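I'd like to ask some things about the structure below.
With one protein chain removed, the remaining protein chains of the complex are shown where they sit.
The chains carry the letters A and B, assigned in the order they are written, with residues numbered from 1 in each.
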Amino acid sequence: MAEQVWINMGPQHPMTHGLWNLRVKLDGDTIVDADPEMGYLHRGVEKLCEVRNYLKPIVLMDRLCYVSSLTWAHVYCKAVENLMDIEPPPRGKYLNVIACELQRMASHGMWLAAFLADLGLLTGFLYSLRERELVLDLLQLMTGQRMNQNYPRPGGVHNDLPPGFEDEVRRVFRYLRRQYKGYKKFLEDSPTFLMRTQGVGVLRKEDAINYGVTGPNLRGSGARVDLRELDPYDVYDELDFEPVVYEEGDTYARYKVRFGEFFESMRIIEQALDRLPQGPFRIKTPKRAEGEGYARTEDPRGEALIYIIGDGSDRPYRVKIRSPIFVTLSALPMMLRGHRIADVASVTGGIDVCVGEIDK
Amino acid sequence: MVLEAYYPVAIFVLIAISFPFMTYLATRLLREDNPTPLKQTTYECGEVPEGEANVQFNFQYYLFAIMFIVFDVAAIFIILFALIYRDFLALDSLAMTMMAFFILIMTAATLYSLKKEEVYTV
Partner (left out) sequence: MSGHLVDLFGGSNAIAVFLITIINFILRGIGSLPLFGFLNPLADWLGTEPVVTSIAWLIAITIMITWAAALHLLTFIWLERKLVARLQDRRGPMITLRKDRYIGGTGYLQQIADALKLIQKENITPKAADPWMFHIAPAFLISTTIVVLVALPFSEGFVVANVPAGLLFILAAFSLAPLAILLAGWAQNNKYAMIGGMRAAAMMMSYEIPMILAVIAVVVLAGSLNPIEIVNQQSQLSILAPLAAIGIANWYIIPQFLGFFIFLLAMLAEQERIPFDFPEAEEEVVHGWLVEYGGMRFGMVYGFKWLRTFVAAALVALLFLGGWHGPVLPQEIWFILKIYFVFFIFIWISWSVPRIRIDQILNIGWRKLIPLGLFNIFLAVLVVHANAQGWI
């Protein structure tokens, strides 16, 4: 009888994209069991928020996920708005939507890069990072920053659009559409890519729902759950878009969902730019708040939820962050069992792990 | 004598074997050695490894290995055939027919053994 061994894939492993440890029990080349271990990157963001006034945690939220900073700041601002019971002006809402969708594109671009690198395709990694650079340029044009934008505010956004932004967006999107169509062909016509992704890490719809998987991973399993459509925040109910849903539940379906969302995001941004109303982009907010407020948004990785309790002071009494990927990782052992060790990279790359938000 | 042609090969093999060891010696002069217990631990992504790695490994491709041995022997047989075919057997249709028959048997055997043992589901 051959022995089964536990092997640590992480924290210092090229597959992990950050500091986390996936302990894998191997029988030969086959995975018998898996056990994700977290906590290498814990910074205590929730606790840190409690000693800052309501405006300052935005920078902390920016650093929550290093790939998708802006969406976390956005969901925090939404929660504070709900707590303070204020309504941002329409232009602020539209700008938030544009910024969040740009961030989603950048995040999915980074995901594609990391995913392809996990599969051993370093050329795809660099191509995807190259196109992501243009999206980051747009974000920089809009917010002044490339990584930690610090852009959303309770009651609107930090600054208005720069002149000429719209033309720049359309120019870049024309280029990106052409490029990404090429990449789609490049990947989906490649038998090697299909061999590595199809039928790997299958997550059935029921399991996905039971494990609390959200976002693109859930939509890749065939559930049409998109908070932008189900529980519209900001101005998503005024915009015309279609959640990307695929039935198969394997890595390939998750890849297709994210690839489709990239194009959907471009559509949303163009519509938002068309309908962008004039007027103020930010209103003044009170300093103190009492009661409860929560907001949930469709993060690039799933359902991001922030829950805040205010005790009447200028600081939150308690902040709770629900990290979508933390929940999704609980389904990882189930997805990995019975696969080979080579598929670990394909599966974890496919669910788009971001350790910053997992460990908070 | 035929083996005379292999005389430089023997010299070459000796040189090739000594080459890496000479490099080892040369690098020994140029580098410093300062082993510490921490450096000498086994690398497992920064964690302490659980148990030994030299365990009885479940080699799942064992059936492929057996078939590999069989095929290696068969390949040697075909090499002998190939070596003389062009100059001695090419005019003989029987040789070609026999070869075709042999190849057919080998193909069928491969496919049958793969199917029979279901090695690709292992």
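Quick note on the criterion: contacts are C-beta pairs under 8 Å (C-beta built on N, C-alpha and C of every residue); 3 or more make two chains touch, one makes a residue touch a chain.
The model shown is predicted, which means the values in this text are computed figures rather than measured ones.
Counted over the whole complex, the shown chains touched by the missing one are A, B. If you put the hidden chain back, the residue from A:Leu19, A:Ile58, A:Leu116 or A:Ala272 that touches it is A:Leu116. Although one chain is not displayed, its contacts with chain B can still be listed: residues 2, 5-9, 11-13, 15-17, 19-21, 23-24, 26-27, 30-35, 37, 39-45, 49, 52-54, 57, 59, 61, 64-65, 67-68, 71-72, 75, 78-79, 82-87, 90-91, 93, 96, 99-100, 103, 106-107, 110-111, 114, 119-120, 122.
Mapped onto chain A, the footprint of the missing chain covers residues 5, 7, 13-15, 26, 28-29, 116-124, 126-127, 130, 190, 192-193, 195-196, 340-345, 349.
Definition applied: only the chains that are shown with their structure count from here on.
Look at where the CA atoms of chain A average out and do the same for chain B: the two points lie 46 Å apart. Contact residues of chain A toward chain B in the complex are 1-13, 21, 27-30. Looking at the complex, you find that chain B touches chain A at residues 44-47, 49-51, 53, 55-60.
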